[in-house]
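Got a structure for you, written out below as structure tokens; questions coming shortly.
Every protein chain of the complex appears in place save one, which is left out.
Labels run A, B and C following the written order; every chain starts at residue 1.
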Amino acid sequence: MKIKKLLMVVMVLIASTAVFANGAKESGAAKVDADGKVIIRVGAMPYYLSVPLQVIMDEKLDNKYGFKLEVINFPSGGPMAEALGAGQWDIGPIGAGGMIAVPTYNAKLIADVEATMDGAWIVARPDSDIVKAGANIKALPEVIGSAETLKGKTILGTIGNISHYMGLDYINQFGLGMKDINFIHMETAQVYTSFLAGNGDVACLGSPSAALKLQKAGYPVVGGLKQQDISQQDAILISDNFYKNNYKDAVNFMKAWYEATDKLNADFEYEVAMSKKFYQANGRTDFTDEGVRQESEFNTYVDSSTAFDKEVGAWMTGLVAFMVENGSMDKEVLEAMKTNVKLDVVKDALK
Amino acid sequence: MSDRKEKTFWAVVSLSLLTIVWFFASQMESMKTLLPNPVDVFKFLVAGAISPIGQHNIWGHILWSLSRVFVGYTLAAVCGIVIGSAMAWTKVGEAIIKPFYLLLRPIPSIAWIPLAILWFGIDEKSKYFIIFIGTLLIIMTNVYDGVRSVDKNLLGAARMLGAKENQLFFKVVLPSAVPQIFSGLQVGLGAAWATMVAAEMIRSSEGAGWIIIMGQNSVNMVQIYAGIILIGVVGLFLVTAMRFLEAKLCAWNIRGK
Amino acid sequence: MKRLKINKFRVISAVTLCVFVLVWYLVTAVFGLFPKTMLPSPDSVFFSFIKKLTSTVPDGGTLFEHIFASLVVALTGYVIGVGVGLPVGISMAWFRPVDHFVRPVFDFLRTIPGIAWIPIFTVWLGIGLSAKAAIIFVGVFVGTVVNVYSGIKQTNEVHIWVAQIFGASKIEILKRVAIPSALPYIFTGLRVSLGMAWLGLIAAELLAAQKGLGYMIQVARNFGRSDLVIVGMITIGIMGALLTLALEFVERRVVKGI
Partner (left out) sequence: MFLKIDNINKTFTSEAGNNEVLKNVHFDIKENEFVVIFGPGQCGKSTLLNIIAGLEKESSGNVYLEDKKVTKPGPDRAVVYQNILLFPWLTVMGNVEFGPKSRGIKKSIRQKDAQEYIDLVGLNGFEKSFPVKLSGGMKQRVGIARAYCSKPKVMLMDEPFGALDAQTRYLMQEEVVRISAHEKRTVLFVTNNIEEAIYLADRIIVMTNCPSTIQKEYVIDLPRPRDYTSEEFLRLRQEISSIVEFTR
């Protein structure tokens, strides 16, 4: 009887360690492919911020700069940040989801993606009193609504991503806080379906394509990152492990990245064509020609000439500071933001 | 044979009746936004059968989903039977496994998504894990009940005929638990197929669940309904195939259909 | 001798749990095989569990508020699901025409998971309690109908013949013979459906939420707080087990004779 019991306990021990061990993070330097080129796993999302990757692939810039590009696609920032924590990709452009990757997974922020970015908007119902209240903030003429009309209203958004930041900044403009309104959390796609189906008074939309569609469907834009002068700047993050072990390859990647952004900024039609090609290849069925053209008009990439115009990572740090103040993240996180913004990779890339 | 013919006849009658009701409902003004026209949905499905939605046509999507269900399900079936019987047959096994079982049983498989990503990454492995963990607990329950409800007299008869203690499990307990195990496999398969949609919420660029999620991203109600019908039809097919298999393998069972 | 035996197995269970936590602790805190975010150590999970009892970071609610909100959603869906499932299950098993028409649709809908209904229920029922309860309803309804259907079908023919000889109508036989004899199955159905109600919780809270265990896990995930994710999962596990035990307690009290 004794041996049987011992056997059972040992079995449980092995089983549980096996389960944990199986998932151990792949640490160590990046893998190398057949002809000796380093494979760089680049995280991406089928949106504006990742279009330069399509240029790198088409123009074979990865071969030119001595690395092999492998694109790993994500539906949104949340899973993409988690995957960085799990060591699934090395470097890549990410949006608000990056705010947790830098402090929590010790990822490094090395560059900003866009010089100006629009498309993340807040919309309301055309006949609502919010819209009738009109613009009431001198400094922000495009921000519509008022404290009285917004108090107690239902706001749809996703806690933990850009829509949450944008939504709360919007009501802060009128001196309102989380307690004064009814913030309902759901995934981005669900925000869109629920609002269209007549639920909620205001919808905060992080994804540009959904915002564009609602605007075209006649829902007036009452706020947004650009309108509230907190224009989003997605950032290029690099995993702690890749930064330590493959610094040289990161520099090569950034060289290819800037050559791609230079080409995109230089030719508007080329940018529209590349965007459409990238979205189609990654299974998006919801974009329209006109939508992509509008998107390329609003936004411009940071390219080799404008790399150091603005303070790199300023927007991301502002976002994290907001989350700390709002009680969603702890204070030490701010510290990590300061130390993890690294400019050396870009400096070497543009030498 | 007539029973199965009768069943399919009634299935056709009632499902077509449902579609007709759906058709008239979708014409009514008030229901316009709520319900897409079934004709569009079936057109979408037919179109999807030929030209691709995203990277595959619907057969490709179904195959992708079935591949995930197949791997996760077979793993869960094997482990479920082994762990379930260990839990039911040996007192020590029960003492060790039962606490984990009671704690994990009520946890829905979607709750595992965050950990699945962190442990198994974002590709197929994490989907297999989600389907595995969801199905394992269901199969384990049935195996546990099946092994536990073996007729003690049969054990007496086997002992009387000279079977030794260690032979009893494989010679008497397991065979007599087969009907219960099979019903567990059947329910498990239904659950595995349903969990697959959760698994495809992690990150997928193909699969029946992906069609619905993509439909939701672009608020294409026709695509959402098409996805649901696809999952329902394939799910129904899987369960009936399993029932057919059971009738074949459990011919000796009094409960045979 | 009997009393000692039970304790012995309780001890083994306790030992196994401690060994598991020890292995977990060794693998995470001591050897540091896994980064904190990938697999938090048991002590960090425990401390954030204690902290979460009072603090509202990051999702704006304490653990108790989340548990309460989840219970409300799950139990509403459960009550409606059983309330509709019982009559449908009974009539499906007892009246042939109902079986012919309802069963194929039921078998078709059975394999469709709660999540797939999210977009549809959002459009039909909005984003309030009714929509979330509807997601729970789907699972509970299936669980109840399946068990009640097999319960009524198991009624012993002999009892039916005897009742027929005494001139009882089909409805009376149902009331006085079929349902009483199906009671154990009906209770199994109630127990299974309660499990299903709880299993549907996360899907329901994916539709929309301000409070709830599923919501807590989602937000924790967005903030990379895998310790809170594990706290949420363990709480769901414990609450689910408690719910089943509570129902078993009620069942023992009510089903005395059978």
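Assume a residue touches a chain if its C-beta (ideal position, glycine included) is under 8 Å from a C-beta of that chain, and two chains touch if they have at least 3 such contacts.
Bear in mind the structure is a predicted one, so any value in this text is a computation, not a measurement.
A.B. asks: Would you mind listing the shown chains in contact with the chain that isn't displayed?
C.D. replies: When the entire complex is considered, the left-out chain reaches B.
A.B. asks: Out of B:Leu18, B:Ala158 or B:Met242, point to the residue that touches the absent chain in the complete complex.
C.D. replies: Within the whole complex, the residue contacting the unshown chain is B:Ala158.
A.B. asks: Quickly run down the residues of chain B that touch the omitted chain.
C.D. replies: Given the touch definition above, chain B has residues 151, 153-154, 156-164, 167, 171-172, 175-176, 178, 251-254, 256 touching the missing chain.
Keep this in mind: only the chains that are shown with their structure count from here on.
A.B. asks: Which chain's C-alpha centroid is most distant from that of chain C?
C.D. replies: A
A.B. asks: Averaging over Cα atoms per chain, report the distance between chain A and chain C in Å.
C.D. replies: From the centre of chain A to the centre of chain C is 36 Å.
A.B. asks: Any idea how many Å lie between the Cα centroids of chain B and chain C?
C.D. replies: About 17 Å, centre to centre.
A.B. asks: By residue number and range, which residues of chain C touch two or more other chains?
C.D. replies: 12, 16, 20, 37-39, 118-119, 123, 206, 221
A.B. asks: Can you pull out the residues of chain B that are in contact with at least two other chains?
C.D. replies: Those would be 33, 92, 96, 114, 118-119, 216.
A.B. asks: What part of chain C is in contact with chain A in the complex they form?
C.D. replies: Residue list for chain C touching chain A: 12, 15-16, 19-20, 23-24, 27, 33-35, 37-39, 56-60, 118-119, 122-123, 126-127, 206-210, 215, 218-219, 221-224.
A.B. asks: What does chain A use to touch chain B in their complex?
C.D. replies: 4-5, 8-9, 12, 19-20, 22-23, 72-75, 79, 82-83, 85-86, 88, 189-190, 192-193, 196-197, 210, 213, 282-283, 285-286
A.B. asks: Using the touch definition from the top, list the residues of chain A that touch chain C in their complex.
C.D. replies: 5, 8-9, 12-13, 16-17, 20-21, 23-25, 78, 81-82, 85-86, 97, 100-101, 104-105, 156, 158-161, 178, 182-187, 190, 193-194, 197-200, 323, 327-330
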